[in-house]
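Excluded from the complex is one protein chain; the other protein chains are retained at their positions.
In this document, chain identifiers A, B and C correspond to the written order of the chains, with residue numbering beginning at 1 in each.
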């Protein structure tokens, strides 16, 4: 299968660590740092870790979260409590022992264009939080955050504190420009721009409009429930033009065109 | 059954709270405080709480621990990691959410004698930690701690810091007087002393020697695995002369003579 | 009690204010031991298993925790039918909740004699729940529920002796829960309780011997919930009498799943060890779900998740 963007795939490591801090990131979201007992390998934007509480079997499985600022013995995550696992995670105090498996997945490919547009739907900003800064040293980087509306004001502010030139769009028009992240991206798109997107599935599907607008390199990071994070269980499969792919190995980042959106 | 020492038994409450601190108490033992969201009822020495981590089902059951310094919205426990549940508990950082059920059980009866001897085997000191101070205002109180030996030096020190006139005995003679807690108690016993004991089963059984020495009021706090802590499951039954009794309702404190030691 | 509006239901002849039952063997029989407010949301209370003669229960270890589960080997410790009727029943019954008398027996003769005793206090008993599923005794218990013939004989016998509501508590170990439930229905049971604990075991690794004296023990608690839910789905698909869902329900969401799968009521066991307020929070959740979907009565909730639209075809 030709879906592996990186020529040499590195299997994930199983690491132990502790929550170093857990802070509010606005609108119910949490910003957490894990300090690992042993050194982390390098990670690239779009890669992720499975995170779970150590030593207990409920919750059982690690939950996948995009990592950022990962280096040495610490790695950061940004998440929103949406279910049992994330709600529990949000309630854990610093010092709690956790298991990490990662970095998993392919991550985004090395950019080939001179300009990069990063398009995030709400928590989809996570993989771009340091990518934006990292790439803007050498490339023109435009970051877009789309949120549903006023409930997301604090979170939008938190993101703007980190990416001052971020473009924010809200469906209800109460924060930043009115409209969706995709519309915002279309309005900023210039020929030859490379576009990366991360967010809810419907948004990613709509990103297809970028192709129509002439975008040649359009990559999206997809979400699936996962068990192993290393290509064993086939629980995370995604239908692509090249056949069934695993979000945790051949993904989570796919070329938009590869994905069979209407499966 | 005439085993209920207290005329009016109060069923336990289900409370939520957070770990306020978790400190080393020497020799691997932990001293923790739980701050509860709502006010605690009064507790008496020998009563206990079932303690578990909130919101998860592994570990499933609350673990029974004798409470001390319980008042208002805070209650303290002293424990030793001996298995999965206690090891996990020892690793939890302050701020961790916990469920409490209690106070459970009968506790020790109101002392009738003018002198009270409290006999503890290692962690059996827990229910006596504030009883010693509380009763010494009105009674002559002698507290005895028995430990196996030198591995328990730090823990013995921790106990002495709280009960300066504590008598310590160690099996290997390396801490305090050589010998067992029971031997120590026999040597300090005076006619009409009331004796309370808490510790491992073999020690409690040996406490029978106090009777031979003339002790009339001898109470022991027994341990059993528990599920409900409120008399429902019959998992904690103890054979007594009056029939089967529940350690969580008719106990954990029994008159030594009531217990069928060789069941 | 407008919180409970719409939650009233009649399950197999027992009229209950809510469809949440306290399962057998987990709750004190003496009301003075019940935590304050813990009956809020409770629709009925099952007794601990009653046998003809008093039983001391099993020796040795009785409880062992597993991952999200509890193995128990209590062994039907109880004071016998006469003591139940004299000491427990009046108090239980004065709580105002229907009392479900859970009965266990080794022989049909014993079954007959227990029911005769209970007939003497018929008005204090909401229903008899035949326990043909206890894994923790060597005779009687589960054996009655494993075999079609003995299940039919025992339910038929009970039916002919007892005029009140008759429920049967089935064993997850029955080769087919659908068949077992159908036998109960045709033999005159008015409801089936699905199910009891699952047969498990634990090893004492240090002593290199089984942890329980009787080797096997019954597994309850959240661990078994997905298995119990499947049994309820199967049983509800095969009978017209109500199914009481039991096994691993430790919160409102799990209770709701049971109703959607076809249960008309739920029974809570191990969950009450963790939180005595689950009946109350379950009722709140059920009310809320019914309100959101404009479901007027709880009985209309039973089986709503069975009309699903996806194809069953596999790949």
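Definition applied: a residue touches a chain if its C-beta (ideal position, glycine included) is under 8 Å from a C-beta of that chain, and two chains touch if they have at least 3 such contacts.
On a predicted model such as this, the values are computed, not experimentally measured, just so you know.
Colleague: For the chain left off this view, which of A:99, A:154 or A:255 is in contact with it?
Modeller: Checking the options A:99, A:154 or A:255, the one contacting the hidden chain is A:99.
Colleague: Check each of A:82, A:234 or A:260 against the chain that is not shown and name the one that touches it.
Modeller: From the options A:82, A:234 or A:260, the contact with the absent chain belongs to A:234.
Colleague: Considering the whole complex, which of C:16, C:29 or C:71 touches the chain not shown?
Modeller: Checking each option in C:16, C:29 or C:71, the one touching the absent chain turns out to be C:71.
Colleague: Which of C:89, C:256 or C:298 touches the chain that is not shown?
Modeller: Checking each option in C:89, C:256 or C:298, the one touching the absent chain turns out to be C:256.
Colleague: Even though one chain is hidden, which residues of chain C still touch it in the full complex?
Modeller: 55-60, 66-69, 71, 75-77, 136-139, 175, 198-205, 208-210, 213-217, 219, 221-227, 229-230, 233, 248, 250, 253, 256-257, 260-261, 289, 293, 304-305, 307-315
Colleague: Touching residues of chain A against the unshown chain: what are they?
Modeller: 9, 11-14, 52, 57-62, 85, 99, 225-237, 244, 249, 263
Colleague: If the missing chain were put back, which residues of chain B would it touch?
Modeller: So the residues of chain B touching the unseen chain are 57-58.
Keep in mind that, in the parts below, only the chains that are shown with their structure count from here on.
Colleague: Measuring between Cα centroids, which chain is at the maximum distance from chain B?
Modeller: A
Colleague: Would you kindly tell me how far, in whole Å, the mean C-alpha position of chain C lies from that of chain B?
Modeller: Here chain B and chain C have centroids separated by 36 Å.
Colleague: Go ahead and note the Å separation of the Cα centroids belonging to chain A and chain C.
Modeller: 46
Colleague: For chain B, write out the residues touching at least two other chains, lowest number first.
Modeller: Residue numbers touching two or more other chains: 57-59.
Colleague: Counting only residues that touch at least two other chains, what does the list for chain C look like?
Modeller: In chain C, the residues touching two or more other chains are 67-68, 222.
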